[in-house]
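Before I ask anything, here is the structure I am working with.
As you look at this complex, bear in mind that one protein chain is not there, while each of the others sits in place.
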Amino acid sequence: MSDEYNQKNAPLEAQSSDTISGTSGTPSKDIDYVRPAELPEQDLYHGHSFITKWIFCQDAKIIGVQYFLTAVFTGIVGLVLSWLMRLQLGYPDLVPFITAEHYYQFVTMHGMIMVVYFLTALFLGGFGNYLIPLMVGARDMVFPYVNMVSFWMFFIAVCVLMASFFVPGGPTGAGWTLYPPQAILPGTPGSNMGIILMLVSLSLFVIGFTMGGLNYIITILQARTRGMTLMRMPLTIWGIFTATALAMLAFPALLVSCIMMTLDKMLETSFFMPTIVQAGEVLDYGGGSPVLFQHLFWFFGHPEVYIVALPAFGIVSDLISVHARKNIFGYRMMVWAIVGIGGLSFFVWAHHMYVSGMNPWFGFFFATTTLIIAVPTALKVYNWIITLFRANIRMNTVMLFCLGFIVTFVNGGITGIFLGNVAVDIPLSDTYFVIAHFHMVMGIAPLMVIMGAVYHWFPLVTGRMLSEKLGKWHFWFTFLGAYSIYFPMHYLGFIGVPRRYFEMYDSPYVASATGLNEFITLAALIVGFSQLIFIYNIVSSLSIGKPAGKNPWKANSLEWLTPEVPPAHGNWGEKLPVIHRWPYDFNVPGAKEDYITQTTPPSEVISAEVEKT
Amino acid sequence: MHPGIIFLGVVVGSVLFHIYTPWWWTDIASNWGAMDDTINLTFWIGGGVFILVCLFMVYCVFKFSYKEGRKVEYKPEDHKLEKILTIATTVGVIALLAPGLIVYNNYINTPKNALQVEVNAWQWGWQYRLPGEDGILGTAHVAKISDNNPFGINLDDPNGKDDILIEDDVLHLKTNRPVKILLRSLDVLHNYYVPQFRAKMDAIPGIITYYWFEPNKIGEYEVLCAEYCGVGHYAMRAKVIVESEDNYKSWINEQETFSDLIAKQENNKLKKILIVKNND
Partner (left out) sequence: MSDNSLNNLPGGFKGMSHDMGSDQTAFKGVQWGKVMMWIFLLSDTFIFSCFLISYMKGRTSTVVDWPNTSEVFSLHVGEVPVPLLLIAIMTFVLITSSGTMALAVKYGYEKNRKMCGWLILATAIGGLTFVGMQIFEWSKLIHEGVRPWENPFGAKQFGSFFFMITGFHGTHVSIGVIFLFIYSRKVFRGDFDNGKRGFFTTMKSDYVAIEILGLYWHFVDLVWVFIFAFFYLW
């Protein structure tokens, strides 16, 4: 980089993190010393009209809420689709309009909506936008305008996706993995407009997400406040940062495969299409490779799993720490585990393809890398439960959701070891075991975190508390219900029931599972309807919730320390905050209170035996 | 009620569910008992970890519920503990991975005496081709498929002439003889899966994939397509009959070879010509 031209930031100060607190041979004796600001203040665009303030808004917090609401809307659509699927599986022929075509369309749209448009957008677009500037002490995202465009791109992508429900032929029914050749051939429902709209919508999502992702990464890297070193960032930020970095490198593969498949569909190129005989006729395709698509798709698809999981890991670490009133155990280990899992996730994609007909020797490599990932993941679990040990645990709704997360995540993680180990995967792949596994680990577990996070940060966003009583009911319905959906579902997989079956007919060995299927369907309906408690809680608390005041949870991290609650545009009022410590100083021996906020200078807590961070 | 009790109930309930579950593996009917063993190994180690982690969590929840002024430990890091946990986990993972890789190595190396069976899949059905007396399947290509040549066998390939064609979805196999399944697809991805045999592999248009197993239990088994292949996926069933050597022989002798088929078609053509002539 040609920095020699750059005279604006003239002589830089000493840059080591050691000099921040004045320990690296600095002449300063002041224990509260923090290096002066490197960057000038960001000048923000303040909207004046209703449109620039609330709709085309450049404030990351509003954009975060917009992302959140749009994603939740798609999530509700996905939830309803899952009910319809479960009705068919539990009570075949009960609902007359669920034909095989519709069933496969529901499966596909449910999967794609939940993974991409709901979870990814919710964690990175929703929580990312709201929390990043607040937690790192920035006034806003570094490119507020691009951030706004990012949301509207996502919004258009959602509109295109939803439009596919109303085109002739309906939405695509190709399965969320969209495997060619089947995805674009007439044997699949929605193989004309449906699949094209899906591919276009995904491409738009990728473009929109790239804009947002650049913002998240650069805000975290280049716009932190004074004293906020990388190793003082809350784990939430580490999770979102790593997930965004993964997304920036994984989404290109999705974009490329979408472009190529669109061309295969519309121009009859043969990227993924070999010679095909359908209904006795040789099609115009020839010479392409369907397995290539699977490689591209899973090169995106596996990091995608961690794009959803890593922010959840980060957020749950913070929630546990705050509500257990204890520092997170092994912070550095947690950071390296997040980064390590992120890095490794690019080398494991073909474990989704053990029985796909790829070169069988790949199996050895990918089984090994996959099981290596189990090590840092297991360490994170250990650290969460060790954090609970000798803590002072508030048993509120947020903590309940965290505990629910630990149970479901450990369960789903361990079934992941089954599926990652190639010889074990062969009998289990493409059965209900897979469905149960990934719903447990990247469906229910991140949802537990999302709901916990909503209970945790709702007071910050709206200034009012959610009802604890309703929250607990909501938790138990959701957790016990979801667990009783997916835990028994593993056993369907053990029997060998294949996934994506519209109907099992009277296969001799699954007849015994009819009752189980009915039970799962009922549980799914109950869990779905119990979300009404959640929605009611949110809506009613907006007006009648207990006023939260400042920092109701007595947390340390920066987002609770804004001069106004809820934080205003620009976040910090006159002066940016100055950071003196990590966000986990709970119950420090010698301190007066059981928490020391990140902005508390050392001179105020002189007798506390804090770790140097 | 203390929430810890319910979490404890979830753990106990999971264990009880496992003990009393009526839903478990179908009885294995092939040589892949080793796969079941690796699954069981993973199940016990994994299940043990799940129970331990959850019980420890429940213990903490009971023991350290919020009490004003409780003394909380302040220990951000414990390198020794972290090291022990890392090593223990790594050892556990190796113990799970190593047997899996050994089994997988067997899975991808077909024994020499394996009987070849070509499975043809299309939307939505199956048919089979067995090598004739020469033990070699003739080359084939989907583009050559026609009413007269349902498998697209290359007419110039002498190996293909004695291939046995089964235009039906019932496959017979003899017991205790390894079978190498060669998978071909006419249109989209499929997967030839018999739960009792444990093994499976996708059929991909354009290339030939394979897997092998040795059926060792006489009986009838349902074949399921295990890779989503369009709207008829769920109906794409077939049947495998594993039978004794004698029964198998009598079955295979009834099947028609490719040259039989060609001869029959020639005959039909002649007949047609004759009929036309007679009518004149």
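All chains are identified by letter, namely A and B, in their written order; residue positions are counted from 1 within each chain.
Keep in mind that, in the parts below, contacts are C-beta pairs under 8 Å (C-beta built on N, C-alpha and C of every residue); 3 or more make two chains touch, one makes a residue touch a chain.
This is a predicted model, so every value here is computed, not measured.
Although one chain is omitted from the display, it touches the following shown chains in the full assembly: A.
Contact with the chain that does not appear here is found for just one residue of A:I76, A:V167, A:M193 or A:M248, A:M248.
Considering the whole complex, the residue from A:E268, A:E564 or A:E593 that touches the absent chain is A:E268. Of the candidate positions A:L131, A:A183, A:M228 or A:I341, contact with the hidden chain is made by A:M228. In the complete complex, the residue from A:I156, A:M193, A:V256 or A:M395 that touches the missing chain is A:V256.
Interface residues of chain A facing the missing partner chain: 1-3, 5-6, 9, 12-20, 24-28, 34-35, 37-39, 43, 45, 142-143, 145-146, 210, 213-214, 217-218, 221-232, 248-249, 251-253, 255-257, 259-260, 263, 267-271, 284, 286-289, 292, 296, 299, 579.
Operating definition for what follows: only the chains that are shown with their structure count from here on.
Centroid to centroid, with C-alpha atoms defining each point, chain A and chain B lie 33 Å apart.
Partner chain A is touched in their complex by these residues of chain B: 2-3, 6-7, 10-11, 14, 17, 21-26, 32, 34-36, 38-39, 42-43, 46-47, 49-50, 53-54, 56-57, 60-61, 64-67, 70, 72-78, 81-82, 85-86, 89-90, 93, 96-97, 99-105, 107-108, 122-124, 141-143, 145, 147, 152, 183, 186-189, 191, 193, 195-196, 198-207, 209, 222, 224-234, 237.
Interface residues of chain A, counted against chain B in their complex, comprise 100-101, 104, 173-175, 179, 181-182, 185, 187-189, 274-278, 280, 282, 287-291, 324-327, 329-333, 355-357, 360-361, 363-364, 367-368, 371-372, 374-375, 378-379, 381-382, 385-386, 388-395, 400, 403, 406-407, 410-411, 414-415, 417-418, 421-424, 426-431, 476, 480, 483, 487-488, 491-492, 494-496, 498, 500-505, 507-509, 512-513, 516, 584, 586-589, 594, 609, 611.
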